[in-house]
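For this depiction, one protein chain was excluded, whereas all remaining protein chains were kept in their positions.
Chain IDs A and B follow the sequence of writing; residue 1 opens each chain.
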Amino acid sequence: MELEIQEKQPRSIGELVAICEALIFVSDEPVSAKILAEVLQEEKEAIESAIEELQAEYEQRESGLRVREIGGGWQFSTRTEFHEEVRQFLKTRPSAKLSLASLETLAVVAYRQPVTVPEILEIRGVQSASSIKTLLDKRLIVAKGRKETVGRPMLYGTSKDFLIQFGLKDLSELPSIEDFEDLVN
Amino acid sequence: MELEIQEKQPRSIGELVAICEALIFVSDEPVSAKILAEVLQEEKEAIESAIEELQAEYEQRESGLRVREIGGGWQFSTRTEFHEEVRQFLKTRPSAKLSLASLETLAVVAYRQPVTVPEILEIRGVQSASSIKTLLDKRLIVAKGRKETVGRPMLYGTSKDFLIQFGLKDLSELPSIEDFEDLVN
Partner (left out) sequence: MEQQQPEQLSFDFESVQPHIVRESRDQINLELGEFAGPLDLLLYLIKQEQANIFDIPIARITDEYLKYIRLMKSMDVSLAADFIVMAATLIEIKSKMLLPRDPVSDAEEEFEDPREELVNQLLEHEKFKRASEMLYERSTVEQATFSRGKIETDENNLEVSATVFDILKVFRKIMERHKEEVQMEIAREEMSLADMLKNIKARIFSGKAVNLLDIFKEMKSKNELVLAFIAVLEIVRTESVILVQEKVFGDIILRKI
């Protein structure tokens, strides 16, 4: 570990608490007092009491968050009392997020509509039934009648919600392959 | 949006502050008072004052974090004073280099949006296609439909990520381009 912090004023307790708070917050994983001590070149005991103080602060002000120890490290999490609201929030937030598979299927539907599931399979080379379902659930695509061919398969196209979510007035505003090529060259 | 929360005791101010804190924390992008109000079935004003209080709390106790408005919503972030420690801790900082040309193109898009590639060329005096592509890849700009003119060229504008990465609440926070004129001579 590289340690580049130059000689400095020793940190006050308050400062150390705040720095630990920031580092625990940015960390992707629970972070141990040992690691914090190393990075900050402080005694492990100093870090431990800073975290204790931090924890007490969150308790005292009845914060919606708490500092908890998990798997040998420290991490923020929401307070259990509010799990109902958190769940609700995470569920209802409109999300334009898609898995890569769904995104691929959406791309084929957008550019080849109206299109049937076998045709999508043919273009993507992968079964796309579950992506189709996801996209229908998210209301990004809709059924557009049936194709007059053997088995009369369903035809799919993009929905109004699709236009809204991707900020398009109508389908003609979809960028074309040529638009892209213009940028690449 | 489904709203399933049952009839409940009205929430106290303290509770509302704590819940907002929890929701802003779990959200993976800035979250607006409007969305919080919808999910929690509270008045937007109540949410706004709860957030204000939350913000004041973090200020008062000189936390390592702050609550800030950015990209049209609220988000926690670390306090700037501790950037050295945070950087030290995160060690590898993903760095996406933006060239002077891309930055200039971004400025033109930001101030002239929605704008087409030929219009950018006119202002910059340089072909800007590759900068546009870089900015699209970095999600700093997005397609905003087509211009109803010969060839129906794509229009571009700045994205939410742009606001976030440049620390802007919204576009109105950008200084007016005319302000720069005064400096010219």
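A few points about this structure:
Following the convention adopted for this analysis, a contact is a pair of C-beta atoms (placed from the backbone, for glycine too) under 8 Å apart; a residue touches a chain by one contact, two chains touch by 3 or more.
Keep in mind it's a predicted model, so treat the numbers as computed, not measured.
Of the listed positions A:Ala56, A:Ala107, A:Ala143 or A:Ile164, the one in contact with the omitted chain in the full complex is A:Ala107. Think of the hidden chain as still there; on subunit A it touches residues 22, 25-29, 75-77, 86, 90, 95-100, 103-104, 106-108, 110-111, 123-125, 166-168, 174-177, 179-180.
By the touch criterion stated above, the residues of subunit B touching the omitted chain are 25-26, 28-29, 75-80, 83, 86, 90, 93-101, 103-104, 106-108, 110-111, 123-127, 136, 138-139, 142-143, 159, 161, 164-168, 175, 177, 180-181, 183-185.
Convention: only the chains that are shown with their structure count from here on.
Centre-to-centre separation between subunit A and subunit B, using Cα means, comes to 16 Å.
Contact residues of subunit A toward subunit B in the complex are 2, 4-5, 14, 17-23, 25-27, 36, 39-40, 57, 61-65, 76, 78-79, 82, 84-86, 88-94, 167-169, 172-173, 175, 179, 182-185.
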